[in-house]
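Only a part of the assembly is drawn; its chains keep their places, and the rest are absent.
Chain nomenclature is as follows: A and B, assigned in order of appearance, with residue numbering initiated at 1 for each chain independently.
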Amino acid sequence: MAAVDPTPALTLPAGFYVDPDQFRVEVEHFFMRKWVCVGRVDDLPARGDFVTRDVGVENLIVVRAEDESIRAFFNVCRHRGTRLCADPSGNTGGSIRCPYHAWTYDLSGRLVGAPHMDAVPGFRQEDWPLARVVVSEWDGHVFINLSGDPAPLSAQLGDLPDRFRSWGMADLRSSERIAYDVAANWKLIIQNYSECLHCPVIHPALNRLSHFLSGENEPAAPGHLGGAMRLRDGIASMTADGTSRRPPLPGLGPEQRRTVQYYAVLPNLLLSLHPDYMMTHLVWPRAVDRTEVVCRWHFHPDALGQPGFDPSDAVSFWDLTNRQDWHVSELSQLGIASRAYRPGPYSARESMLHDFDALILRELGQARPPG
Amino acid sequence: MAAVDPTPALTLPAGFYVDPDQFRVEVEHFFMRKWVCVGRVDDLPARGDFVTRDVGVENLIVVRAEDESIRAFFNVCRHRGTRLCADPSGNTGGSIRCPYHAWTYDLSGRLVGAPHMDAVPGFRQEDWPLARVVVSEWDGHVFINLSGDPAPLSAQLGDLPDRFRSWGMADLRSSERIAYDVAANWKLIIQNYSECLHCPVIHPALNRLSHFLSGENEPAAPGHLGGAMRLRDGIASMTADGTSRRPPLPGLGPEQRRTVQYYAVLPNLLLSLHPDYMMTHLVWPRAVDRTEVVCRWHFHPDALGQPGFDPSDAVSFWDLTNRQDWHVSELSQLGIASRAYRPGPYSARESMLHDFDALILRELGQARPPG
C-alpha cells in the first residue's frame, strides 16, 4: 500500500474574498444572526443617550432607556419608514421623535404620539412599536443580535468571561478612537490579526517590543480565536518606546502583566488586552472588498483621571501598526482577485488562520467553496 | 355576520423605493410614455436657441426652429451616433452640425449636409433625419413625449388649463434657478410635496405663513394631484417675512390672492402658484435612490422690469424649505431600505399620497407590488 504524501493546509479560494454573493451570505450568517459587538456601556452614560450603528445594511439605534437598561431598535419610523436618528450619537431626551411627522416613541420603543392618526379607523397606537433588537452585555461590551430569537450571548463567548475577568474590562473607559476605511474583505482583517508571522517584515517596531515567535495560541473555539504574546524583558506595554505612562490594571497578576492577549471575538470584535489598557477593533464589512475598522483605546478611570493624562504612547504605536496591516491587507485583496491566485500553503505559524477558515466553511455549510 | 375591522391605508412596499428593476419600469412607464415637462417657452426666445435635457437615460435637444415652433430631437447624430450638442443651452445658428464629421441638420431635423457621403452607393440624405420627439405647450410650459404616437397633452392635463388660466402663466418669465441632487426615490419627492402634515415639524417658517391644516385637496385626477392652501391673515405671499416686493399677478381675483396652489402635474412638474409669482420644480429620476430636482422662480415681466428687481425674498424662503424637504426625503429613503420597514398607516392628512400610490399601482397594472 502506497504512502500518501502529506499536503499543506491551504488558504481559501478566491470567491470568499471577491464574490459579492458570497459576501452577502457571510454578512447574513455572521452579522445578521450572531451576536455582534456594537460598542461599550460607557458610550451611553445617561438616560436617553444613544449611538447609531450600521450592522450589515441595517442601521440601529442603541439607547439607554428610562430603566437604565440598554435597548436597541431598527432606526425606522413605523409611519413612513423615515430614519429616526441621523446622528452617530447624542441624547434623545425622554423619547424618540421622528423628524418628519413627529411620531414619537418612548425609550422602550412604544409609540406614544402619532399626530392626526386618532381619527383613522382601525388605527391603534399599540400596533406600531419600533422594531426591537435584542441586546446583551459582557463586562462593559455591548452586543446586539438581529436573528430574532438567539441563543444567549454567553453561549457564543464560551470561556472568555472567565478568562478575562482579571482585566476588569467593565471598569475601563474609552478615550481615543480612530476609524479606518480599508479596501479589503473583512476576513483578511481578521486573518491579519490572527498571526504575527508578518510582524518582523512589516512591524519592526512591534517586533522590538514583543517577539513574533513568543505567541501561544489557544485552541480555537466556535466563537473566538486567540492567544497571548509575551512582552520582551524590560518592555512594560505596547507603546511607542515600550514604557508605559500608566500603572498596570489593578486586577492583574505578575504573569498577566508580561503578556498581551489578542483575541478575535467573532464575528467583529478584536480584543487586545494590554497590561495597562484595552484596545478594541470593531470590524464592519461594507462590501466584499471594503471594511470599516473602528479602533478604540480604553483605560482605567484612575489613569484617565490623572492630571495630564496622555494616551498618545499607546495610540500612536497602534495607529502606525494598524496602517501597516491595512496596507498589506489591501495588497492581498488586489492579488487574490487575479485569475492567477490559487490557494496557497499556510505555515505552522498561521494555524489560527486555518482554524478560522475551517470555522467559516463549517458555519456556512460550504463543503464546496465558491470561486 | 361578523363585522370587519377597518384597516388604515398603508404606504407602498419597500420595493417601490429600493428595487432598481422597479425603477426602470417606472421610468419607462412615466417618463418614456407620458408627456414630460422640459421647461418653459421663454427658455428659447430666438430661432436656433436650444436646451438639452436628460429624460430618463435619454438626452434630447429642444430647439426653436426657423418657423418659430419648438422642436425636439434625440441628441444623436445619424452618422456614428455622436451626441450633437454637449452644452446645456445655447444657439445652434441656423442648423445643427455634428462636432465629429460635420453632418448637418436643419432645425426641422432634416439632414442637409454629409461630407463625402455622396459617393456612397445607396446613400440618400432623406433617409437619415434626426429622430424627432413630439412637443406640445401649455401656457408657457413645454412638454415632450417619447412614446411615438401619444394622446394629446390636453388629455393628460385634464382641467388644469381652465383652472389656472387666471394666473396668466404664459406671460411669466423665468428668473432664478437652483438645482438639487437628492438621495431619494422620485416618488418620495412627489409624496413630500403632496402633504403638509410635516410642515409644523420641519417647516416652522412656512407654517407661520400658511397654516398646515388650511389646505383643501381637489379630487385626484389621472394626470395631477393638488389643492390650495390659504395664506394667514396679513401674509401677502410665501416669502422670508410674509410680505411681497411685487404686486399680485394681474389676472387674479381677491380670493385667488389669498391662496397658494400646489399641484403635482405628473410625472415631473410640481407647480406652485403664488399670488405674485410661479415656482416650478422639475423632478428628474436618476436612479432608484437619486433624483435631480430643478427649482425655478418665474415672475411677471412688469415686476422683472422694475429697477432693483430682487426675487430673493421668494427664493431664499423656498430654498430653505426645499432643503428641509430633501433632507427628510433622504431619511425616508434610508429607512425604507431596512428589512424592518413595513408599509405604515397614512393619516387623513395624507390622503393625496394614498391617491398617488393608487395611481402608480393602477398605471403599472401592479396589483402585487414588488418588495
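Here, contacts are C-beta pairs under 8 Å (C-beta built on N, C-alpha and C of every residue); 3 or more make two chains touch, one makes a residue touch a chain.
Predicted model only: the values in this text are computed from it and were never measured.
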Query: We see 2 chains here; how many are in the full complex?
result: 3
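Here is the rule we go by: only the chains that are shown with their structure count from here on.
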Task: Using the touch definition up top, name the residues of chain A that touch chain B in the complex.
output: 57-59, 74-84, 86, 99-102, 114-117, 119-123, 128, 131
Message: Give the list of chain B residues in touch with chain A in this complex.
response: 5-8, 11, 14, 197-198, 200-202, 328, 331-332, 334-342, 344-349
